[in-house]
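Every protein chain but one is kept in place in this view of the complex.
Moving on, here comes chain A:
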Amino acid sequence: MAKPFAATAQFSAKHPIHVILSILFITTVAYLSVIQYYFTGFQFSSSSLDSTNSDLTDYEFSNIFQTCTHFYKESKKDTEWNQISLAQAREVYSESNHFFLYKLKFDPKDLTAPILPIFNNTVFDSNNTKYILDQNPEVINEQFLADKSLNNVTQWRQVNHQGRNWFDLARIVTNLYELGTNHINEADSFDIIIISMAYVTMVYTIFNLFVKLNQESEQSNYWLGISTIVNSGCSLVLSLYVTQCYLDRTVPVLSLIEGLPFLIVILGFKNQIKLATNALKKIEKISISKKITPDKIVHDAMLEEGGRLIQDNLLCLIAFIGCSIYAKNLSILSNFCILSSMILIFEVFLTCTFYSAVISLKLEIKIIHRSTIIKQTLEEDGVIPMTAEAISNAKENKSANSIWLLPPTTLAVGKLILIVCFLFIHFYNFGLGSFSNYQNFVDYIMNYSSDNDTIITHPKALPNFVKLINTMDNGDKRPILISLAPTQYYEPTKKLHEIEDLVFDILHYISTAIRDRFISKLVFFALIISASINVYLLHAARIHINYTADDLLRKKDSLLKKIREVPSRTVTSAGKKSKKSKNGKNKSPTPLKNEPMKQTTITSNPSQSSLSSVTSSESDENSTPAHTVEEIEEILKSGNEIKDLQDKDVTTLVVNNKLPLYALEKKLGDTTRAVLVRRKSLAVLADSPVLSTERLPYKHYDYDRVFGACCENVIGYMPLPVGVIGPLVIDGVPYHIPMATTEGCLVASAMRGCKAINSGGGAVTVLTKDGMTRGPCVRFPSLSRSGACKIWLDSVEGQEKIKKAFNSTSRFARLQHIQTALAGDLLFIRFRTTTGDAMGMNMISKGVEFSLKQMVEEFGWEDMEVVSVSGNYCTDKKPAAINWIEGRGKSVVAEATIPGDVVRKVLKSDVSALVELNISKNLIGSAMAGSVGGFNAHAANLLTAVYLALGQDPAQNVESSNCITLMREVDGDLRISVSMPCIEVGTIGGGTVLEPQGAMLDLLDVRGPHPTTPGANARQLAKIIACAVMTGELSLCAALAAGHLVQSHMAHNRAKKPESATPANMTTTATTDSTKPAADIKRLQEGAVTCIKS
């Protein structure tokens, strides 16, 4: 059901700015109309009715006119003045003699001799109060303006009622309260309690919205909360507009004030919160290498949460529509119900459009943030910036719709423009509505009072003197209409007031200026232009980003074109290839077999790099005979670059020592071509024709990622078979773990371990430590100095200082501890630090170097001599007890319980036999051998296979495979645990930047830096590896124990088995391939123990 809504959401998420702007624009239009209605009635429509009357159509005049109380007298002779309504006054206005009656009250304050201004038409004057009767509404202001130029006259200024300045908030509140309570028919305290409770809950609901949104992530979701409220506000405004203007159902302010809090509380923002948090969680869950676009995420989130949103709103909609139909005759209730149902409809619509657009903007910011983190991590880990950029861009940029990489600054500008636009529209709106409209409302509230008649500025009757004096009759026979304006209060002007006036004048000036016919259009066009510039900027930013991301590819393209310009025969590459391999001089018996495979790979994978390499090799073959070195040098002198030469010529240069092998990548600019040339050159230089064959593959590989990060002098890549084990349930989550190995049976045996562990409910892991180490060696002139330094380093002060220096070098590296050891005057310092998601050796080395430098320069150890940044006290890639004891990298303990019958059925062993074997072999055996950390069956086997598959440093298997395997019997079940104190892994940098290795990390969903908690991915990887080791341990120990069982079993009936087995073996091996291993294994099984070599 949510599908169409999800599609709408996706569309809006794709064009966030367009959607947000257009919705805000529509809302603003609706808002204008609504606000006009609520504060001044249907002003637009009424003034258009009076279009024949020039006075009433005047905006200012009309404003003043409608704030007045109107009195009417048919003729002069009438003694009674009738009070008439505004509408009646409008009707009679045109044919009557109209006057404004102003009541001005002057408050002299502390002035001893105030000079009151003199007005021409003063009808009554007593005790600082003046009544002025005039036809021109501007007369008072004109008089005051005239007075302003005179110096000797007291300057008066209008103040707000009763001489109070500006808004008196407390009064407004109390008056509002009175207003509210009095309007309820039977105002009793219980109703007030109910309504105030509704308001309190409404405030709580809004507060809760912010709290819940902020709970979801560490980053503040303040703007998301605001936009949720704006979303609901927009739906309110739009629905008010629709109900008023199209459905012609007006909802009085009072019922809005009473009903809205209930509506807000009952509807709440639950579904919006769910939608937002769902989308935010999705972007956190999705690992970096998956294709992510905000619109897709919003679409999915809407698909998941939209159903509930629609269900809730539909239920309420049914209730409200039912109510409005049921209570047709109760206009207040039915109108409010119609309004509520409109709100519900608009809320769903706006959540699909406006809110989705806002969420997508938010997601966009997160994506940008993440790509920056990847780049930084890679750079800190020592990958050269260009490669880092290529990797981080490629990772985020994979999808075809890669338009979401905006630089933060552009986005900030975009947001700023958006906000300014929004504010401007509203400012404009306020200007158009004129401040006076709001002032009226405030007036109304300010002066509202149930019991105090003295401050009423809307007198209900004309003052008596007007009735007495009829002096202004000047022969005009028309009826008389007097508009009694609200009382105006004046007091002497002070300095502060002048400033206030100035500000108000400026504001007023701006608002009138905006209202100007010409300027208003200009402003409107400016808005449109700003919006289009905004959109244009976004697109420009996208194009720019795309350009930098594809920079490398562009370079390749240009290179490709140049190569193609070399004339070549049009022969199919397949034919060429076969000819070439037939002519090949290699003595290998396999080229024929390789042939078809090669062709298919070439034809089926026309990727950029393969195309380039194939073309270059072709052009090489087809070219005219090679030039001599002198000729090539001539060509180079004539302005050509090395990369413009043919491969053969470059090879000639290399062979003749004119071009070093290592510089090929830089000189040629194409890494794949560099590899090809290097192979050709080496084939000559090393006299190894094997390099001119394709036995070591080199095509279809992204050498751009290798260059500067993984390997130098590249001549190809070594394919390794990759197997997979799993699913293995680790802490409740199933994993499929890849293993690159050439040892048969290893994957199969681990697979069996997985099966056994799963049937016991999976493995449980605990990570006890996470800190990479580096142990530099320093020397002092004397032992005492060395000792002093050691004591200083061990002290709190020393640790703190070093930590500060160390931490300043990296965003991710945080020094945990410094351990020291003294050997003569040599001091060994072992730094242990967190490294985020990188394995971190480069990161930590940088920090160590800086810390040592600071020690010499700042901390008073000038006589310190750094012997080596790595003093083998780390200890990296060498067996060492310190690693085993103190740990290095991640220290993980994994445990699993395998039910007794699973041990018997799946592992074909016995719990007690396994426990005994473990003690004898893994504990006593290793102790006898004097092992350090080698209390396991074959941890290194599994660990290295996983390391190779996941792009970890295989050399670190030395200490990483330190492991103690423990087994014991618990209630007839087997409990196995592996404790591995130094698993050194990373999910970014090193070999993980290569695509195949990265893909395998994706299989485990741990690729790249963790979006929220740095280091979480690497820690998870360490846990997975420990569990993989455990499967191997379990399986091998079980097999060994089973072998023992078989042997003891055979001791009982030794006679039959060997004889029956041997002939079977002979026959099967002679006939088929497939049955052979089975037979072999059966036979070998019998002699299991004697064959064990490990």
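As a convention for this text, contacts are C-beta pairs under 8 Å (C-beta built on N, C-alpha and C of every residue); 3 or more make two chains touch, one makes a residue touch a chain; residues count from 1.
Note that in this section contacts and distances are computed from a predicted model.
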> Name the absent chain by its UniProt protein name; which of "small monomeric GTPase", "Protein NSG2", "Transmembrane protein 138" or "Cytosolic Fe-S cluster assembly factor NAR1" is it?
Replying inline: "Protein NSG2"
>> Can you say which of A:Ile374, A:Val729 or A:Leu852 touches the chain missing from this structure?
In response: A:Val729
>> If I consider the whole complex, including the chain that's not displayed, which of A:Leu32, A:Cys68, A:Leu101 or A:Ala198 touches that chain?
In response: A:Ala198
> Which residue, A:Gly322, A:Pro781 or A:Gly972, contacts the hidden chain when the whole complex is considered?
Replying inline: A:Gly322
> Who touches the missing chain here, A:Glu258, A:Asp670, A:Asp910 or A:Glu984?
Replying inline: A:Glu258
>> Considering the whole complex, not just the chains shown, which residues of chain A touch the missing one?
In response: 184-186, 190-191, 194-195, 197-198, 201, 204-205, 208, 258-259, 261-262, 265-266, 268, 270, 312, 315-316, 318-319, 322-323, 326-327, 329-330, 332-333, 726-727, 729, 731-732, 734, 743-746, 748-749, 751-752, 754-755, 758-759, 761-764, 906, 908, 1035-1036, 1039-1040, 1042-1043, 1065-1066, 1069-1070, 1073, 1076-1078, 1080-1085, 1087-1088, 1091-1094
